Structure formats: C-alpha cells, structure tokens
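Of the protein chains in this complex, all but one are displayed in their positions.
Coming up: chain A.
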Amino acid sequence: MKKMVLVVMALVLTIGLAACGSKNTTNNAANNGANQEAGTNNGTTGGAEGGGEELSGSILAVGSTALQPLVDQVSKKFMETNSGVTIQVQGGGSGTGLTQVAGGQAQIGNSDIFAEEKFKDAEADLAKDLVDHQVAVVGMATVVNKEVGVDNLTKQQLVDIFTGKVTNWKDVGGSDEKITIINRPASSGTRKTFETYALGTKTEDLQGSIQEDSSGTVKKLVGETPGAIGYLAFSYLDDTVKAVKYDGVEASEATVVDGTYPVWAYEHMYTKGEPDAATKAFLDYMLTDEVQNGDVTELGYIPVNKMTVTRAVDGTVTKK
C-alpha cells in the first residue's frame, strides 16, 4: 500500500517536471510534425522523376545546427524515394562539420560560413580540397526588447552599441534604459556573419554582455530582459521580440533577395573533392524547385535560386 503511494507520487512528480521542461519544445514538435506531413506528400510526387537508376551508399552530414533541421527533413524525403541510401544528419557546429569533412570522416560538412573564413593560416590548405554547395540563404535581423522604443538603427549606432561606446538606449533615440547585449560566442558562425555584414568590424566580449549559443535562448532573453539587444535568423522572429530596421531597410525576405538588406549568409554543404553518386544526387535534390520552394521556405530559409545577387568569399556582392 505504502509502496503504491510512493510510486504514484514519483510518477506525478516526474510527469509534472517533464511537462515544465518540454514547454518550449512542444511548439517546435508540432511544427515539425506538420512539416513532416507536407514532406511525405511532396515526397511521393517527387519519386517519379527521381526513380531511374538505383542509388546506394551511406552519407554522413555533420555540422551547423542552424542548417541541421533543413538537411534532416530533406534527407528523410530523399531516403523515402531512394531506399538504398541511408543519410545520417548530426549537429556539432560549423567547425566540427568542416573538420570532419576535410578529414574524411563525413561525406558532407554543413557550415554557416565559407570554409576559407574558418580555415586560416596553417590550415588554409584544407579549404582547397573542399567543394562548396550553397543550398539556402539565411537572413539575420537585429532584435531588441519591445520596450526600448527604437525601430531603426544605423550601422554606426550598431557598432557603437556592440563595442560598448553607447550604453543607454536614450543615446540612440530610445527610452532611458541600460543596454544589455545578448551576443553569440566568439567562435560562432552566426556572430561572424553579423559582425562582417552588419557591423563591418570585429567586436570583443564586453563586461556584462551575455553570450548564448542557442537561438531559442537568445530569443527568450531578448524578449524578457529590459533593454536587451541581440540578433536572430529570420526563422526565429515572432512577436516576443522586435526586429529593427538596418539603416532604414526592413529585415525581410524581399529585401534580402533584392540585395538591399546586407545581413545574410549562405548555408553551405561542403564535400571533399567531387561527391560520389549518392551524395551528388542528394545535393542535387536539395537544389530542386520542390525542395527549395517547399522545405527551404517552410523552415524559414530563403531559396538560394531566388537571390538576385551573389556574394563571393571576400564579401563582394554582385548582381546576377
């Protein structure tokens, strides 16, 4: 009898706590579920065109957590139509992805930034063997807490904020509130993108600034902390935070596509040398209209073939 009571208590506690923990993931799970359904529908139609020769092999795709959901979802659809191919998708960060693909442990290395930006000095040779496949574009918006009363920041104002020259919102036309910077770790690809294309300069980690690795945490902190500023990929934007204009240009898919909004980056899938048949088929499948207009858009990325501008490794942007 007493044992029964104990077991019941334990169960109640576990379930209660588990519910607390998963509150933030239920939304995601629901979304994924919906996407998955859409995915299978598309998958069956796609099977007809894809089914010609029998592909086989196993592909390991490692790297960027920002790109992981897309690769994961597309790989499932690809495996449905090509039963001989198994694709494993793992996270670990852009650095891990590039190291493993260059070392031959993985067939595909997912990265948020160009390999040439990551492999520098002594490792520069490693980047030469890698072949770049750009599969999507990610736009990044500067986000602030809703209470700060600012809806446009110039490049100079952003630089002043992120280098610590300006520490109060009233100096950039907002309310009298101390600025709290929610940054990314110095090694992060997202931070590199933001520093290169929004600030144009490297920044140091300031005393009192907060660094978080996951976009979900950044969004939560910016939404809750008074006077907070951070940056997020477009897919994470919602009404808990406020996306500000950059030099008067709104952060949106349209402005990224026509080249007026500069803060965006390619999502890369690197292979070492030319890929084998199965890997090549998978990468080609990533670039089909079905995936680009389906999964890529669904998950909040921008299709790479929609872009009217291209950007080279050194950052120069040219009209297509």
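Please note the rule applied: contacts are C-beta pairs under 8 Å (C-beta built on N, C-alpha and C of every residue); 3 or more make two chains touch, one makes a residue touch a chain; residues count from 1.
Everything below uses one rule, namely that contacts and distances are computed from a predicted model.
Q: From the list "NAD(P)/FAD-dependent oxidoreductase", "Multicomponent Na+:H+ antiporter subunit A", "DNA ligase (ATP)" or "Phosphate transport system permease protein", give the UniProt name belonging to the chain omitted from this structure.
A: Options "NAD(P)/FAD-dependent oxidoreductase", "Multicomponent Na+:H+ antiporter subunit A", "DNA ligase (ATP)" or "Phosphate transport system permease protein" narrow down to "Phosphate transport system permease protein" for the missing chain.
Q: Using the touch definition up top, pick the residue from A:Gly57, A:Gly92, A:Gly149 or A:Gly259 that touches the left-out chain.
A: For the chain that is not drawn, the touching residue is A:Gly92.
Q: Using the touch definition from the top, which of A:Thr196, A:Gln211 or A:Thr310 touches the missing chain?
A: A:Gln211
Q: Based on the whole complex, identify which of A:Lys146, A:Lys170 or A:Lys220 touches the chain you can't see.
A: The one listed residue touching the chain not shown is A:Lys220.
Q: Can you name the residues of chain A that touch the chain not displayed here?
A: 2, 6, 9-10, 13-14, 17-18, 20-21, 24, 65, 91-96, 98-99, 118-119, 123, 180, 185-189, 202, 204-213, 217, 220-221, 224-225
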